[in-house]
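So the structure is just underneath, and the comments pick up after that.
The complex appears here without one of its protein chains, the remainder shown in place.
Note that the chains take the letters A and B in the order they are written out, and that residue 1 is the start of every chain.
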Amino acid sequence: MPVLRVEGVTRRFGGVTAVKEVSFQVHEAQIKALIGPNGAGKTTLFNLVSAIDRPDDGRILFRNPIRTGDAQIDLARTSPHRASRAGIGRTFQHSQIFEELSVLDNVKVGRHAHGRAGLFSAFLTLPRQRREEAAAEEAARRALQRAGLGDKTEIEADSLPLGERHLLEIARALATEPGLLLLDEPAAGLNNEETERLAETVRRIRDDGVTVLLVEHDMGFVMEVSDEVVVLDYGEKIAEGSPLMIRSNPEVIRAYLGEDYLAEEEPR
Amino acid sequence: MSLQDFLQFVFAGITSGSVYALTALGFTLIYNATGIINFAQGEFVMLGGLAAVSLHSGGAPLALAAIGAVAVVTVVGLLFELLAIRPLLNASVLAQIIVTVGASLALRTAAMLIWGREAVALPAFTEGAPLSVFGATVVPQTVWVLGVTALIVIALQVFYRRTLLGKAVRACAVNPMAARLLGIPYGRVVLLTFGASAAVAAAGGVLITPISFMSYSSGALIGLKGFAAAILGGLGSPAGAVAGGLALGLLESLSVGLLPWSGASGYKDAIAFLILLLVLFARPQGLLGQVSAQKV
Partner (left out) sequence: MPRFGQGERAGSATGEAVKAGEVGPGGWERRGRGRAWSWARGNLAFLLFSLVALTVPLYLTNSYYLSILAFFAIRLMPTIGLNLLLGQAGQISLGHAAFIGLGAYGSALLTTRWGLDPWAAVFLAALLSALVAVLIGVPALRLKGHYLAMATLGFGEIVLILLVQLKGLTGGTDGVVSIPPLELGGWSLADPRLFHVVVWSAALIMLRMALNLPRTRTGRALIALHRTEIAASSLGIDVAFHKLQVFVVSAIFASIAGSFLAHYVMFISPEGFGVTLSVLLVAGAVIGGLATVWGAVWGAGLMVLLPEVLARYNEDYTLLVFGLLVIVVMIFLPEGLAGAPARLLGLRRTLPDTVARRSQGEPVEDRGSECRS
């Protein structure tokens, strides 16, 4: 039973078709990568899966594997906060951390849907508010541990270096306890050491049972961590398979790897 | 309602509509160059009217008083840009809103301290008996308002389409990054825009003051209506601003005339704001351009 089924999804902006009849599946506890040249429609597809944007056509069915009993929902017809509550977690290509909060408070925001204390509890500091605050803090610390930021909880988020900002976004998304984690170019701007640390973290998250779908330009990283790869070109899916198959797919090489991958392989 | 009455309301509508159009044009100029909505725009209109009254009662001939008033307000607009806007060109939208709101408060109060609370008026630009059009009376000032408004609109068109500086301003509006790479002096473009916007607004104030009285507090209402006109015509489009202004003036005037209810005139202002809210609420995404979701 797949976690995510993207079925015939199309998204047009004006006259441009950014994503055209794309279908693929993501299976449980798998790391799947979405690759393709710039403008291939990867980020558009990500926004569709996280319900920030809606497709013109098609369905995006999601069933959370870690919360059994949850019904399947169509992400093409819901709002981002509902998608999050259903078990979609995501990070952003351009850092979207809350810079005025501490690292720990950033991750506590990720616990939002797990709390119920509303404005009144907050205003009056009711016992429920105190209880939930303590629980949220504990869960946030756990999420930070999982993302490898356990030692950075108290510092201001805006003083984190870029590599750790990515990890913070991952921790924040993990705090929502997602069944499917979407990572939008998590390795962008990282040096080799940071990329290595990220790869380890992502694999560990997968081993914990979280399914991962990621968009990435760093081919070394993609080939290293992914169980399966989907290749988009001009909004259409041109290939899908194991990293090994993708490497040798002539169409993929022509569309994409021809330039980037060969150039990237050398230094690794 | 007779044709005569109808025409009377139409003339009243396009007269006040012309001033809304000029105010809306002022909003549009600044918005296009900087993305800022200037909440002090209505105060420029008010300042134009009051300055002209002062200059005229100080002995200046009417034409000189009008030109002098526009010049004074233009200088105010330039100073406003240099002192308040320039330091916050890169700040958040909220900061920019707050600064222009603060400026409107300061300008309005300064006007009260200078000119007092009394509403004042200018004499009509030309003497002469009202014209009669199908039985409806048209005062000569109406012709002045329409004529000068049309001239300003045409002059702005020529400036933006034909002159190098005008093209530079438009380039900055269309693609700021590219404009900057081409070496267009952005700071000067913004300064010029605020000056031009203040001048256009002041002209509107001078034109309308012989018809409706002007006081220190008139600016807020005119500004809000000018913005409503700009929204109605599609924010960012100069032609839309003019069309929106005239449409708003007509809607206002005719709804007062057509509503079978004697108390309706008291609600005239509310009609403009109702239109503003309806347009804002009905198509917020259309007005904001693309949905932000695509820009993650």
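Following the convention adopted for this analysis, contacts are C-beta pairs under 8 Å (C-beta built on N, C-alpha and C of every residue); 3 or more make two chains touch, one makes a residue touch a chain.
Just so it is clear, the structure is predicted and the values come from calculations on it, not from any experiment.
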item: Absent-chain contact - pick from A:Glu137, A:Glu196 or A:Glu224; value: A:Glu137
item: Touching residue (missing chain; options B:Leu3, B:Val75, B:Ala95 or B:Leu258); value: B:Ala95
item: Among A:Val19, A:Ala33 or A:Ile52, residue touching the chain not depicted; value: A:Ile52
item: Interface residues of subunit B (partner: the chain not displayed); value: 33-37, 39, 83-84, 87-95, 97-99, 101-110, 112-113, 172-173, 176-177, 179-180, 186, 220-221, 224, 227-228, 231, 263, 266-267, 269-270, 273-274, 276-277, 280-281, 284, 287-289, 292-293, 295-296
item: Residues from subunit A at the interface with the omitted partner, ascending; value: 50, 52, 79-81, 83-85, 88-90, 92, 94, 96-101, 105, 108-113, 115, 117-119, 121-125, 129-130, 132-134, 136-137, 156, 172-173, 176
